[in-house]
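Every protein chain but one is kept in place in this view of the complex.
Going by the order they are written in, the chains are A, B and C; count residues from 1 in each one.
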Amino acid sequence: MNAQHAIDLLASELGQFEDWEDRYAHIIALGRTLPPFPEEFRKEQFLVSGCQSQVWLHPTFDGTTIHFDADSEALVVKGLVAILMRIYNHRTPQEILAVPKDFITTLGLDTHLSQNRANGLASMIKQIGLYAIAFSMRGAASSV
Amino acid sequence: MNAQHAIDLLASELGQFEDWEDRYAHIIALGRTLPPFPEEFRKEQFLVSGCQSQVWLHPTFDGTTIHFDADSEALVVKGLVAILMRIYNHRTPQEILAVPKDFITTLGLDTHLSQNRANGLASMIKQIGLYAIAFSMRGAASSV
Amino acid sequence: MTAASLDIHAIREQFPILSRTVHGGKPLVYLDTAATSQKPRVVIDAIDGYYAMHNSNVHRGAHTISAEATTMWERTRQTVQQFLNATREDEVIFTRGTTESINLVASSWGDQNVAAGDEILITGMEHHANIVPWQMLCQRKGATLKHIPVLPDGSLDMEAVPGLLTDRVKMFSMTHVSNTLGTVNDVHALCAMARERGITTMVDGAQSVLHLKIDVQEIGCDFFAFSAHKLYGPTGIGCLWGRYEILDAMPPYQGGGAMIKHVTYAGTEYEQVPIRFEAGTPHIAGAAGLEAAINWFGLLDLEALDEHERALVERATAGLQQIDGMRIIGTTPHKVGIVSFVISGLHGTDIGMLLDEQGIAIRTGHHCTMPLLESFGVGSTCRASFGVYTTMDEIDEFLVAVNKAVRMLR
Partner (left out) sequence: MTAASLDIHAIREQFPILSRTVHGGKPLVYLDTAATSQKPRVVIDAIDGYYAMHNSNVHRGAHTISAEATTMWERTRQTVQQFLNATREDEVIFTRGTTESINLVASSWGDQNVAAGDEILITGMEHHANIVPWQMLCQRKGATLKHIPVLPDGSLDMEAVPGLLTDRVKMFSMTHVSNTLGTVNDVHALCAMARERGITTMVDGAQSVLHLKIDVQEIGCDFFAFSAHKLYGPTGIGCLWGRYEILDAMPPYQGGGAMIKHVTYAGTEYEQVPIRFEAGTPHIAGAAGLEAAINWFGLLDLEALDEHERALVERATAGLQQIDGMRIIGTTPHKVGIVSFVISGLHGTDIGMLLDEQGIAIRTGHHCTMPLLESFGVGSTCRASFGVYTTMDEIDEFLVAVNKAVRMLR
């Protein structure tokens, strides 16, 4: 499933809710599906900078695709992190860099993904992109 | 002639002109009636501070009234200085301090006498007041 | 009765933003006044009117609109003087806001008066604006920054003060009202203690000007700072008030136009106070807005406002305390309309987002008071803060919304 397909699926998934409560309950539930974050990565350097609520992001590159581990202590933020993972995780650097940013509007996440350091999801998307650029230049399998 | 009388007279004098040119011609002419400024007073310390066009002001106190010498290199400003002299010169410190400031509006000089450092007439009025306060405290005849 | 002297409904109508909605039709409940207050129409119109009819640079021109702008600018200085009950209008300096006012003092006064081994005293509840400039000064000079501890109820440990006001303290800078706790400090008593010992004092009034009657003479401080944007006024302008003799002895802060008497390549002679500290074209439209804000605010009955705010705080506090795991941070009775809280096991960001979804704007985070929060053992709080337009109904909506958020997160 490519990124666009993931976005489309998320759009219909999130679009099915009539009211915001169900929508948020679903986002929170999505957060619960995130695989546990490996504790050895819970280091300062994998904290996404500029977030008020702590968001963790660790990449591993197998030479073809990037695998991300990600986490947040806040439940809604963790759900949003899970959404980003469905879009960006296990993709090649090229695929990651090709994801059009308008999914933010498509998924109705503008408030959360604005240039806002409060929950830092914009910073997370930026950081994902930076990792993709770094790995696409290195090529070989690696971690950080 | 007290200060209020001088103001009333100035008001009717300046009020007689239908257009601004005659009015200004009169103001400039008034400037020409100022007695020559004694050259020995043309020192830095008698420059009224905060004026763009140089305005000179020197006080002499005879124990009763203050005599001012005043000058400006700009013709309109010099005319305005002459107007101020007709209101403030040769009066006791108490009379000077009692002059109501609304003469500025009465004489239609708001633009020139606003809080504006460009021609500095507001600074001049302020300085005249400061001299009056100083002399009223000293009492005896003196100069500075 | 507050209703009689403070017609909140009529007040609300003056604030255009209060009629807007968020998230598809939910009326905005703005409980973030401590971050910045909303602006009444009269303030917005003053700014509009300045630009539309009187815009001109100040001080430098002899033409009519320049004189008009200059008159307005200086009239605002007088308005601020009266607002603070200062003795002289030339004690009022226009800055960008509280932060710049404190930086100006820490730099201009501090560099001149603080040396290695000296101490600067602050309180344990300062906004970063009243910490970092002093820290930077201490680093430049080899001085030490000390602070008065905060007690568990969010009040200052007044007993610790005399011991901290040592011979080495050169400056005691204190917040009037804590932006995180709402605590009102007894700045009069604190300044008196400092003055006895010949210590210069500064009061950060960012959070007090919109709640309390200010009188710098009565307070007895040497410097006082505030921001217009927290006082129902525009962004980008604020004031520093200082005692004339102290300001007069201070070197300039920034260099440029207006603040000079005479410039040659060999050297520059600076202007008198306050122009010396106002280099460059200032925020002229900001002064028009600030004047309107102070005049508008002056019409309010501050006692009725205080009573109203107390009632809001009580209702909010009582309602919040019904929630399991609720901890109110800052419980001293002497506080303004600010309520900070944490709920055990829940993250503030989640609560903030779920409240926002319900139209309710609160602030979550460290509120630029990291050291204070650390002393309470928390990294962030949720903060609801009130203004003249906050109603009891809004408090009730807020409480319903918090309860809903908590249910969703547990």
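Worth a mention:
The rule we apply is simple: a contact is a pair of C-beta atoms (placed from the backbone, for glycine too) under 8 Å apart; a residue touches a chain by one contact, two chains touch by 3 or more.
Note that the structure is a prediction, hence the values are computed from the model and not measured.
Of the listed positions C:337, C:365 or C:387, the one in contact with the omitted chain in the full complex is C:365.
Note on the undisplayed chain: of the listed residues C:5, C:36 or C:295, the one touching it is C:36. With the whole complex as reference, residues 16-17, 20, 22-23, 28, 30, 32, 35-36, 38-39, 41, 43-44, 47-48, 51-57, 60-66, 96-100, 102-103, 106, 127-129, 131-133, 135-136, 145, 147, 227, 229, 234-237, 252, 254-260, 262-265, 267-268, 279-286, 349, 352-353, 355-356, 360-365, 367-368, 370-371, 374 of subunit C touch the missing chain. On the side of subunit B, touch with the chain left out of the figure occurs at residues 20-21, 24-25, 28, 52-53, 73-77, 111-112, 118-119.
Throughout what follows, only the chains that are shown with their structure count from here on.
Taking each chain's centre as the average of its CA atoms, subunit A and subunit C sit 37 Å apart. In this assembly, the C-alpha centroid of subunit A lies 75 Å from the C-alpha centroid of subunit B. Averaged Cα coordinates give subunit B a centre that lies 43 Å from the centre of subunit C. In subunit A, no residue touches at least two other chains.
Residue positions of subunit C touching 2 or more other chains: there are none.
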